[in-house]
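As you look at this complex, bear in mind that one protein chain is not there, while each of the others sits in place.
Naming follows writing order (A, B and C), and every chain is counted from residue 1.
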Amino acid sequence: MAIKKVVANVEEACRGIESSMTLMLGGFGLCGIPENCISQLVKLGVNDLTCISNNAGVDDFGLGLLLQGRQIRKMISSYVGENDEFERQMLSGELEVDLIPQGSLAERCRAGGAGIPAFFTPAGYGTEVGEGKEVRMFDGKPHILESALTADFAIVKAWKGDEAGNLIYRATARNFNPMMAMAGKITIAEVEELVPLGELDPNEIHTPGIFVQRIFQGNSYEKRIEQRTVRPRN
Amino acid sequence: MAIKKVVANVEEACRGIESSMTLMLGGFGLCGIPENCISQLVKLGVNDLTCISNNAGVDDFGLGLLLQGRQIRKMISSYVGENDEFERQMLSGELEVDLIPQGSLAERCRAGGAGIPAFFTPAGYGTEVGEGKEVRMFDGKPHILESALTADFAIVKAWKGDEAGNLIYRATARNFNPMMAMAGKITIAEVEELVPLGELDPNEIHTPGIFVQRIFQGNSYEKRIEQRTVRPRN
Amino acid sequence: MLDKNGIAQRIAQELQDGYYVNLGIGIPTLVANYIPENINVEFQSENGVLGMGPFPFEGDENADLINAGKQTITTMPGAVFFDSATSFAMIRGQHVQLTVLGAMEVSQNGDIANWKIPGKMVKGMGGAMDLVASAENIIVAMMHTNKAGESKLLADCTLPLTGVGCVKKVVTNLATLDIKDGAFHLLERAPGVSVEEIVQATAGKLIVPPHVPEMQL
Partner (left out) sequence: MLDKNGIAQRIAQELQDGYYVNLGIGIPTLVANYIPENINVEFQSENGVLGMGPFPFEGDENADLINAGKQTITTMPGAVFFDSATSFAMIRGQHVQLTVLGAMEVSQNGDIANWKIPGKMVKGMGGAMDLVASAENIIVAMMHTNKAGESKLLADCTLPLTGVGCVKKVVTNLATLDIKDGAFHLLERAPGVSVEEIVQATAGKLIVPPHVPEMQL
């Protein structure tokens, strides 16, 4: 029988998350973020967190909620600052920020999950991202050595998941979630729809359950849209 | 509109493949191998090939067919020798064989497609695979530096594909096909079922069409089973 | 002189049939409005989609379907979704044929600075460093001068770099220029712009051929 990963609720899912830990959180902007777990982190009041996440949310949603409570000590991201509180904390030195090229961030998370401790990439060579990093030429082109990222907890959001922790994401809400799911010592998945074993086609799963330690059905998803761009009907 | 990759047939798909080229061929054992293209390579009579493939087929099927015609100069594989002709050519020195740990082979193909020229892995340290390779300690554990693999042509087999070259594999016939599809300068996909644009769910595609340059519907798939293991009914 | 749409329109002439294209935020996004007839190109957005279509009709927005600018979008038949590692595998592995980016500064050896102004709030490089480090074919879309009237085409960038020696072509409101052999090479004047104006607005080394045609839009 499959190994079951279901926990009852977000409280149980987040058990063991403590101050000073390193967390990975999936999502791109506000798309595909683990809303339920972020709310629970606010409730738990853990602080001094290092958060690895492509972005940092907005003032009143996503990781912005943790920033409001000054729960984050360090952000490791590719693009931040869609919110004022972030800017204030960063400029005042309260918040440490490590900016990483987006592709290197994605690959470093994957590497962390895949047991690849380091790899060479051209991204960032000759810039401040490359400072202090080993440079090597391949095919006449300079590359820098980047190292793997892992986390005490990886927290991801999927569309559907089954009891074995197998996950399917929807559209571009996939983004960083699959790599982060691989890179957590403990990976928590919150899903919009939790289904019994055998309901997902084994051929259509994006994240195999082996990477997931806890799964629960989230609720009250707001799924806020950051830039609502539309064209008029006519 | 999507960029269309459809070619009429296997002849058109294999145009430009020449002697002395490096080819990647998907499949694990006889599962998920590009049967139509292999037949065409026999017909074309190209030789001195370097073939990157996890296995080398059996005497009368898969890459064994190319070995019969002595079309292969060098095999880069993780496990070979399910056929007598292979053994004869290898022991006589006609065939050069480069054996690579299976996980390193998969990752080196992916790296080739992903623009990662080299990465560290623990596999093969302290063995002849690690000889002459750079060793570095990470977390107290020795790793060796492995380099990316690419090919003049990558030839893969999928279950379904659409006109844009998007591919879906079936069950364990996926294996090496997705990484090799990424690593070909030109990637040829043969599929059991070629469907119009829009018929595949964008969420369920394993290989995005950007990695595929030519796609065609194959025919007369034999899909031979290497080890038929069954249990009796009742 | 071109406006932003004009710059986008000129860059769209560089599109070729079968190109996969990554468009940055700002002027580059407008390039999608000027795809030449009879060619097929596909737009890659680094957050994980190939085959982007137009914005959705009002009421059809899907929070799970956005582009790298976090705007709601739609997809075309043949579209595909993928994760961020696969997305940058496409970019780093040079499967994307053309990248169009904005810039704050470009130098005569092809360096680009477009992500950070020291002393100001830093928002991050997003995918820009991966894009410029890997793309074979990068076009910069920008104004020729900044708001203070200073040239953005320099001998050396003064701002922190995004990438080194990677930009091959620049389209501005004044001109189209190639970058090679450590200099800007003037290819075309924008409509109504004189060579003299371009020379005045270019701080880096500029090679001006005897005849400089006007852009055809």
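One rule holds in what follows: a residue touches a chain if its C-beta (ideal position, glycine included) is under 8 Å from a C-beta of that chain, and two chains touch if they have at least 3 such contacts.
Because the structure is predicted, anything quoted here is derived from the model rather than measured.
Although one chain is omitted from the display, it touches the following shown chains in the full assembly: A, B. When the omitted chain is restored, the residue from B:Phe153, B:Phe176 or B:Phe211 that touches it is B:Phe176. Here one chain is not drawn; of B:Pro122, B:Gly184 or B:Pro202, the residue touching it is B:Pro122.
The chain that is not drawn here is touched, among residues B:Lys4, B:Arg73, B:Arg136 or B:Arg224, by B:Arg224. Mapped onto chain A, the interface with the missing chain covers residues 1-4, 110, 112-116, 162-164, 166, 182, 196-198, 202-203, 205, 208-211.
Although one chain is hidden here, its contacts on chain B can still be listed: residues 28-32, 54, 77-82, 87, 90-91, 97, 99, 101-107, 109-110, 121-129, 159, 169-179, 206, 223-233.
Here, only the chains that are shown with their structure count from here on.
The chain with its Cα centre farthest from the Cα centre of chain C is B. Centroid to centroid, with C-alpha atoms defining each point, chain A and chain C lie 28 Å apart.
Per-chain CA centroids place chain A at a distance of 32 Å from chain B.
Among all residues of chain C, those that touch two or more other chains are 49, 81-82, 85, 88, 91-92, 134. Within chain A, residues 107, 121-122, 169-171 each touch two or more of the remaining chains.
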